[in-house]
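Notes to accompany the following structure.
A protein chain is absent from this complex, but the other protein chains hold their places.
Coming up: subunit A.
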Amino acid sequence: MNVIAQAPSLGDFGHDPWWLILGKIVFAFVVALLGTLLGVWFERRVVGRMAVRPGPNQLGPFGLLQTLADGLKMAFKEDILPKSADKVIYFFAPAISVICAVTALSVIPFGPMVSIFGHQTPLQVTDVPVAVLVVLALSSMAVYGIVLAGWASGSTYPLLGGLRSAAQLISYEVALGLSIVAVFMLAGTMSTSEIVAAQGSTTELSLFGVDIPAPGWYALLLFPSFIVFFISIVGETNRPPFDLPEAESELVAGFMTEYSSLKFALIMLSEYVAMVTMSAFTVTLFLGGWHAPWPITIWSGANSGWWPMLWFFGKVILLVFVFVWLRGTLPRLRYDQLMRFGWKVLIPISLVWIVILAGLRTIDDWDTQSRMYAIGIPAGIVLLAALFWPSRKAAPKPTLAEQVDNRPPGSFPLPPMDLQVPPSPRTRRMVAEREPANAPAGQDSEEV
């Protein structure tokens, strides 16, 4: 085991023996599958807790095997092929989604250089100079799975879901790409392992005389990009509150309405794998990858050997929790709100932020005084404009009595404004006669 923290560079890839490559691929695949198995369980448990109920807790310890049981049950369900479906495309569409979601894990760095049976190798299947673009390309190809599933089903609700997802995913991909540009500008590379390495350097933050080593994570340095990126990946993975393609209150189940059995399982799998993959991608780009967070870095061995994998998966689980949290908290957006938010809020913010960042990078090597001028004058102008921006004066609101008086003749009759409704004697009697709704908790009220 090496003890020195060693961040791999692009030259470290491509020297592995075949069994090591195979092992890494199997590992990434297992991460995807386990991520789904545990992710569904995790989501149901956490949403359950948020809704003040226990969630699945019967099969296995803490209900861990519930997803496995559900998956097995799904495999034995009847596989329905709609009469009007386009058979070949209907068959292949879920596979496209799954393949794209799983393949993206191959460029995610799970850890630094480690020694496996004497081979020094990075904990990453492969890396290319354009690894981030590989993930983007795969996520743009995953759209095909959803769109084609909707189209090939041959009925209305799936088609509407497919059309929605096509428009939504393309819109949010733009914001996603723009927010990554800031990372490229700071890291100077598009390879995932080098982006992680670039976030390894810590900056000392002096606060009240105490030096706190702040991580050089891009989530802190590029906070606006991080926020835009995270919102975009929620849209990109069709997770609530952006799950318009499968909005069950409007479209039954959207693009997957006609799917059943294993094909439906594949669609579910791709959704959860995409969630894990995108969380891992966020960790890689913005949260320092496998680098340990601050209190752990006091221990000098935190960033070497196999430990970083623990920090990495800890961060991934944290982000998956945020995904679930969003689902448990936010109601679904309306479709026009979703599109307006993507095009009129996220993309302009990203563009302005990129311009500001490029400006800051340009004046990096100026002397202090001209730098002050370059930052201070535009900032002052913006502040003054915000201060003296003419605000619209609201018209005085007519009182209730005025509103009532101004109603045109023939309006709906209103009760008198000072109407006192006497309490109904019947209501009181009925309440008194009813049994209490909540019976005292007995032995058998254990949550099921």
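Criterion: a residue touches a chain if its C-beta (ideal position, glycine included) is under 8 Å from a C-beta of that chain, and two chains touch if they have at least 3 such contacts; residues count from 1.
Quick note on the criterion: contacts and distances are computed from a predicted model.
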item: Listed names "ABC transporter permease", "Fumarate reductase subunit D", "Cytochrome c oxidase subunit 1" or "NADH-quinone oxidoreductase subunit J", with the criterion being the UniProt name of the chain not displayed; value: "NADH-quinone oxidoreductase subunit J"
item: Full-complex contact with the absent chain, from A:7, A:98, A:113 or A:190; value: A:190
item: Among A:173, A:243, A:258 or A:271, the residue in touch with the chain that has been omitted; value: A:173
item: Residue in contact with the excluded chain [from A:37, A:143, A:302 or A:357]; value: A:143
item: Of A:20, A:38 or A:163, the residue in touch with the unshown chain; value: A:163
item: Where the missing chain touches subunit A, by residue; value: 10, 13-14, 83-84, 86, 89, 128-130, 133-134, 136-137, 140-141, 143-144, 147-148, 150-151, 154, 159, 162-163, 166-167, 170, 173, 177, 189-190, 408-412
